[in-house]
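Every protein chain but one is kept in place in this view of the complex.
Chains here go by letter, A, B and C, matching the order in which they are written, and residues are numbered from 1 within each.
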């Protein structure tokens, strides 16, 4: 489903964020991406939904070769990928409800379904009472959950979650993890960057550890940790 | 040092973020602020450096009555408070170095000292190699550390840290905690909102738990948790 | 695109005008003021053209007759002149009248008193050409009449050659200058409008890139901006058009009332410029509004 072949990424300021990454993630896998701050986790994930282009190497997502993809096709690839951004990226001038429904409107979902499904996912992440608030009227954790709601609203075949529990208390984090597990159970691939040792160790999945832009460990039902 | 007397906060959209908070934090204390997402932790902290004004009640910080403070005096109160913002709030168009040195220039510190001290704190948080980068060229955790560097650069008498380890891996989180402990040891009051159970339980300090805008627990050398 | 999606775009575009309240206000005022100035100059230019045309049409040709012509001969000559197709009007000015006019030209000095009965001036015809450019043709055709008669009844044909040439040079100069000014102002207005719209859109680059990352196509993102630009342009051009047309109407009304009128000249009637003004201002406002939004977004859409 997601495949990287010898992927390198150097940013324009000369930082080598990824250095020869080879990896294959199958449909329906649940992958934790761990590694120290600045290791390249976000860069890895940005490659998948093509916010960032590799300097070298090839990336395949859902059968598309991202390197050869025409610009016009990108939105259609992204529609099958739900992204929880590390910095949330909510549209600042519209309500939480509209932020989530926007993602559905963008794929021209029927109006009635938009209403129903938007309220559904917002309820799942516990923001039922906050639907009319603007993003800057929410607490950090609430914004993070709004970002999660938007990522899952279209039932994408892949979910990319960049530290989706960084601003959440342990209980809420667990709720979110369970939500993702359930979605995974129904067939969605999940790639989740996280620093949360408890979750990684208690809910064992495949763990890919990145350090200094390289995959240093790739273990099924692995533990949290990257120094090998 | 920091004292709140029956503080209430209702936002303009009718949300009651704080409901009758009474608390006293002495100079040189180290306080963890815990509570579920949306409990009012950030609001509590924003009161202290007066980003938010209470709807009711009185707040004293370093001897100033914030409610009666003239607008012109606010910057001088803030100079004794270092803040790590939950959303970092780095100035987007200037380098990390300039972001940190700005805080020193604002208090008109001597030029040489600015250079020395800025590099010093950036080294402490492990960003020595990133000084020339713009904020959007940093990873989430790196931005968070830049925000921490800026908060401590002026040796403030109070540090307010809103989830300073939310985007950091456990090792780096520990480094930051040790840094804060050291600063605390030298006489600085520290108020730190966190969801990090490990840290709270392993490095025991005073724990103030907030739930639905009220203090539900206040314990010296307490554990992580808020349901009582 | 589904119809319901189009509906969504229109709604979002209109909402956005209100959401970006201050920015929308800034854009609309820049559009309105630029177009107001442009429109005022267009009206001025059209009037100057109108005025020069009126002035040009007043060029007269004097045909002085030999002193001894009889009334009969005068009639013959008049008929002869009337057959020239480029002549639009003929007036006979007997010598007494000529002296009076001359006398008036001298200020308040009464010449008739000096000359008494012994008026030395010749009789003359005053002609007008149908177009100012045809004056020369008329002159030569009139001069050619002399050849038809033995006694050469026409003493001299005079049309203030130098004056007419100066006048034509002046009016065509004025026309060129005013068109240049209007063109310059039109470009300036376009620059200001697109510039302001660019500024308002640049501040929304983050929003645009988020939309893209969430899977929206460029078209989907562009539509509401398109509608928004259209609305800003429409509002921003309707206002100055309305104000200018109303103001011009009031001005004509005021000037044409014999009691208060200050200026002498004849204004271009309102209905002769209404359509041009509406068309010009609204098309600049709307096209640049839309174009400005679309162009400014372009680079942010490449995410």
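Going forward, a residue touches a chain if its C-beta (ideal position, glycine included) is under 8 Å from a C-beta of that chain, and two chains touch if they have at least 3 such contacts.
On a predicted model such as this, the values are computed, not experimentally measured, just so you know.
Though it is not drawn, the left-out chain touches B, C in the full complex.
Although one chain is not drawn, the whole complex shows that of C:149, C:191, C:254 or C:279 it is C:191 that touches it.
Contact with the chain not shown here comes from a single listed residue; of C:6, C:183 or C:202, that residue is C:202. Annotation: of C:54, C:156 or C:283, C:156 touches the absent chain (contact as defined above).
Interface with the hidden chain, as seen from subunit B, comprises residues 49, 51, 71-72, 74-76, 78-79, 81, 83, 85, 89-94, 102-103, 105-108, 111, 150, 154.
Seen from subunit C, the chain kept out of the figure touches residues 22-23, 26, 29-30, 33, 37, 62, 64, 102, 105-109, 111, 114-115, 120-122, 156, 158-160, 169, 173, 184-185, 188, 191-192, 195-196, 198-200, 202-203, 262-263.
Quick note on the criterion: only the chains that are shown with their structure count from here on.
Between the chains A-B lie more C-beta contact pairs than between any other two chains. With centres computed as the average of Cα coordinates, no chain lies farther from subunit C than B. Distance from each chain's C-alpha mean to the overall C-alpha mean is smallest for A. With centres set at the average Cα position, the gap from subunit A to subunit B is 28 Å.
As a whole-number value, the distance joining the C-alpha centres of subunit B and subunit C reads 68 Å. A straight line joining the Cα centres of subunit A and subunit C is 63 Å long.
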